[in-house]
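One structure, pasted below without further comment.
One protein chain is absent from this view; the other protein chains keep their places.
Showing subunit A:
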Amino acid sequence: MASKLLRQTLTKTNRTAAIRCFSTAASVAFPSEYEYPTGITMKGVKISGRPLYLDMQATTPVDPRVLDSMLPFYLSRYGNPHSRTHLYGWESETAVETARAQVAALIGAAPKEIVFTSGATESNNISIKGVMHFYKDKKRHIITTQTEHKCVLDSCRHLQQEGFEVTYLPVGSDGLIDLDRLVKEIRPDTGLVSVMAVNNEIGVVQPVEEIGKICKEFNVPFHTDAAQALGKIKVDVEKWNVSLMSLSGHKIYGPKGVGALYLRRRPRIRVEPQMNGGGQERGIRSGTVPTPLVVGMGAACELAMKEMEYDENRIKGLQERLLNGIREKIDGVV
């Protein structure tokens, strides 16, 4: 008691500390010294308001309807979906399975074929390195393109260092690959063809249906990175004949930090897991499934399915307005 009194008198608890606790700033205060009532000053630039965001290919804001579906799982339904003994676990597991079905419905797959990961980068890593390591005795060759995402190119370089052979297909001036060149490059020991459906930098839509047909003919697994394609063009794993597909949550107005991997079951494609652990997600990606993020991704996929037609009409109208408006005023626009 005496030591407590001593400590209280020695440490000066000034009143401003108490007042600061009740300030209107959020209790986890971010250092927002760049935002003032008059404007924003950051990196030597002064602007009077928050800029209008147009970089939707990099990431998208979370839709309020998606956020609404995620919040209960942060506030009260916070159980681990792998806990089998109590209500919290059961309700989280039902939520994860519902989300799985929603994601599967958007791409035309069965819910059992979806594995939740931490993003499209992890899904790409699992697909490329997992497939090649699993079939490393018989298959030593991968075919990919030069305009793939950095994670795909980096995984291929890692495999090259391990001794696999990689062919990087060049793209034409319109961004599409040459299908005859692809047919020429396929060898008996080709283990995987990886072509992204929609490029994230130049926005080209590759002819995935034809590539799928070629791969089926030669019986080569086909992996596509559909992170940018999801929710914007019609994705159908049966028509495209893909064996593996990487999906990302934060490109379809969902939360960041979640993605999915589609693994075909008929014919079954086997991968070696990159994350070892308790065998969650069929052993392919161990680790507790983040329920709120996964529920958010499921809600985002369901929204994307409902709103795809409306969004397409709107974007087409805006695109035509932009192109026609520019072409009227300036000549020589390509």
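Please note the rule applied: a residue touches a chain if its C-beta (ideal position, glycine included) is under 8 Å from a C-beta of that chain, and two chains touch if they have at least 3 such contacts; residues count from 1.
Everything below uses one rule, namely that contacts and distances are computed from a predicted model.
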Listed names "Guanine nucleotide-binding protein subunit gamma", "TAF1A polymerase", "Complex 1 LYR protein domain-containing protein" or "Isopropylmalate dehydrogenase-like domain-containing protein", matching UniProt entry of the absent chain: "Complex 1 LYR protein domain-containing protein"
Candidate in contact with the missing chain, chosen from A:P61, A:G203 or A:G277: A:P61
Candidate in contact with the missing chain, chosen from A:I47, A:V183 or A:I326: A:I47
Of A:G39, A:G89, A:G108 or A:G175, the one touching the omitted chain in the full complex: A:G39
Contact set of subunit A toward the excluded chain (per top definition): 26, 32, 35-37, 39-40, 47-53, 61, 64-65, 67-68, 71, 310
